[in-house]
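See below for the structure under consideration.
Note that one protein chain is taken out, while the other chains of the complex remain in position.
Take a look at subunit A:
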Amino acid sequence: MSTREVFTDRLQAGVLLLPTMVVSLVFLYYPTVRAVGLSLYRASLARGDVFVGLENYRRLASSSEYLRSVLISVLFAACVVVGVMAVALCISFLIHEIDVGKGLYLVAVIWPYALPPAVAGLVFLFIAHPNIGIFTSYIEAFGVDVNWFSNGPQAFVVVLIAAVWKQVGYNVIFMTAALGNVPESLTETAELDGVSRTRRLLRVYVPIISPTLVFLVIMNTIYGFFGTFAMVDLMTKGGPAGATNILIYDLYRTAFQFYEFGFASAKSVVLFVAVGLLMYGQFRLSDRYAYYGG
């Protein structure tokens, strides 16, 4: 028992907790539970709800369009996680190894953390525009036909680059902090033994900062699934032909373009289960592989 727990008035405790509990219940738990309930109905904007049982889920399982969206989401999130973490690790290591001006580089690199996703989407839409993009003519000089408004894989890559660019700063914040905590003596030992830089990064630092890396894998996965909505909406609207139609965008369209609330709810339940499983899996993995100092 901690000696901090000096207050014992249960009524007081209840009253002070009330705002958090009420908001959590009304705006977090209730909508989630209701999504489960709503997913069993055919529900639209104006007409009454009709109970249809598992019909919506059956529709999901047999929809090739939806399965494609699942595949694209997973692929997209995986690419975001790998891309962001590889780039951020290189940058963080670079900043870590620099002697003077670390702080300056850090601020110059982490600011996209504060960048609104909508702005990231619009700026990339502009600079990578197939017709008026500033680099388009240069890239086309290499024999690549830049046309991501109609070329699916190209659209996927462009949105991916925007997404990675926006998220690198967030990762650098955590990685430089973690690298800063690595004991100096380890670095010295490695240097005296003539261990090369890259080897030192991969063999010494990465294992030690692995708890941070696991945390970042979770955060980046969630970002890949949800945080990129604005970019998809502003850049490709899920197209061309569904090439960037990640689950959250698909869900948005089902609900607010086709007003199929029941069907959309089934989709949000699937998303909820997927995110839950992902987080659970990663917490389990973090126990097994993460190095917790010592």
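Keep in mind that, in the parts below, contacts are C-beta pairs under 8 Å (C-beta built on N, C-alpha and C of every residue); 3 or more make two chains touch, one makes a residue touch a chain; residues count from 1.
To be clear about the criterion, contacts and distances are computed from a predicted model.
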Open item on the list: Missing chain, UniProt name, options "Na(+)/H(+) antiporter subunit D", "Lysine biosynthesis protein LysX", "Ketoisovalerate oxidoreductase subunit vorB (VorB)" or "Carbohydrate ABC transporter permease": which is it?
Closed with: "Carbohydrate ABC transporter permease"
TODO: Would you indicate which residue among A:L67, A:V82 or A:I134 is in contact with the undisplayed chain?
DONE: A:I134
TODO: Sort through A:V52, A:C79, A:L115 or A:V157 and give me the one touching the missing partner chain.
DONE: A:L115
Open item on the list: Give me the subunit A residues in contact with the hidden chain, please.
Closed with: 1-10, 12-14, 16-17, 19-21, 23-24, 26-32, 34-35, 38, 91, 94-95, 97-99, 101, 105, 107-119, 122-124, 126-127, 132-134, 136-138, 165, 168-169, 173-174, 177-178, 189-196, 199, 203-204, 207, 211-212, 215, 222, 225-226, 229-230, 233-234, 248, 251-252, 255-256, 261, 264-265, 268, 271-272, 275-276, 279, 291, 294
